[in-house]
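Only a single protein chain was left out; the remaining protein chains are all shown in position.
For reference, chains read A and B in written order, and residue numbers begin at 1 within each chain.
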Amino acid sequence: MGPLVAQDIISSEWNFVIALLIGIGFGFVLEQAGFSSSKKLAGVFYGYDFVVLRVFFTAAITAMVGLIFLNYLGLIDMSLVYINPTYLYSTIVGGAIMGVGFILGGFCPGTGVCAAAIGKIDAWFFLLGIFIGIFFFAEAYDLFHDLYLGLSDPAAFQEGTRNIKVYDQIGISGNLFAFGMIIMALVAFIVTAQIEKKVKKPNY
Amino acid sequence: MKEDRSKKYLNPYLAGFFLGLVLLAAFYLTGRGLGASGAVKSVIVQTVDVVAPTHAENSSFYSKYIGTGTAPIKAWLVFEILGVFVGGALSGAIMGRFKWKIEHSPKIKSKTRLIAAVIGGILFGLGSQLGRGCTSGSALSGMAVLSLGGFISMMCIFGTGYMVAYIFRKLWI
Partner (left out) sequence: MNKKYIIAASTLIILGTIILFLPEKDNSKIDFTADKLMMNLVESTRMMDSDEVANLIITKDPSLQLIDVRTSEEYAKFHLPGAINIPLAEILDEQWEAYVNQATRKNVFYSNGSIRADQAWIICRRGGYIKNYILVGGLNNWMRTVISPEIPEDTDDNLAWERYNFRKATAQYFLGGTSQTVVPVRKADPVVKRKKKAVQGGC
């Protein structure tokens, strides 16, 4: 039963080999999808290319459906799977900053590495920026301390491990939420395909 | 002909499906999703620890990560990102897309593009720390396990992106 490494079913020496292999898969698919081009990535914000939305949602839904079925078949212990904690204000501010960074930089960190691998010089500069940004955060950590640790988050968020599931917050069952997400993604795919047809594509 | 092939990308839905499988494999094997910004953080922490150990000890940020035993997980991301680089290069080589170039809108100069890229990178670096992960680590992996943080991350990144897209339109269209 998975996750294998977390339960020492695969010894931890193999962990880094797995990391490398998963990374190669990740990078290969990103590049194949065209995520190594910042103009293709930025298209999602201007309506001329929704490849980001398509890949992103299809990937999230594939993994989500896969996890649900693995869990149902008793092949994975979801209590050992990492659920990223919710620090409300920190995530909102961080997400907003990343949004601006996305428009300016044209990449996100994963795609940036991918683009750098095929010789995009702007991607190398973007990666340099990431180093500076994280270094700045580290040095100015005390400035962000309260926000980062969510000290002013609503009380409900401050309890326990903060591994909050989105469906618990809304108050519906996980499976109903998953179904809703599938439908929403399909609708989004259809709508964006219509928009894409109408918007003039810049040459890239 | 070669030029044609380099423009040919995988069907996005199929690519998404494969990416989802990679993500699923990551969850099944290691119990955590994908990530990217964490690797950079790990490199920075290690570097600072080597270059200026006393500074690292005194800092409330670095001291959280040095000598705490959380290092292996972070190192995992470094290997994963190395893999992303290799995977990207491999795919680029197969498709004949490897080329040194600066990609930008014809309306701006290369220099403008590079400056924007650095600033964008800085913002992404900063934001990914507050958001506890970037698009892949927080938004994508978070959404796959239906965590609230993942959805907030995703909505904030793309929401803000759309809000400011008009201001920076010259960079792209």
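One rule holds for everything that comes next: a contact is a pair of C-beta atoms (placed from the backbone, for glycine too) under 8 Å apart; a residue touches a chain by one contact, two chains touch by 3 or more.
Predicted model, so just to flag it, every value in this text is computed and none were measured.
Every shown chain that the unseen chain touches in the whole complex is listed here: A.
Among A:V65, A:I132, A:L147 or A:A188, only A:V65 touches the chain that is left out of the view. Although one chain is not displayed, subunit A still touches it through residues 1, 7, 61, 65, 68, 71-72, 74, 76-80, 172-176, 178-179, 182-183, 186, 189.
One rule holds in what follows: only the chains that are shown with their structure count from here on.
Averaging C-alpha coordinates per chain places the centre of subunit A 9 Å away from that of subunit B.
Partner subunit A is touched in their complex by these residues of subunit B: 9-10, 12-13, 15-34, 36-37, 40-41, 43-45, 48, 59-62, 72, 75-77, 79-92, 95, 97-105, 113-114, 116-165, 168-169, 171-173.
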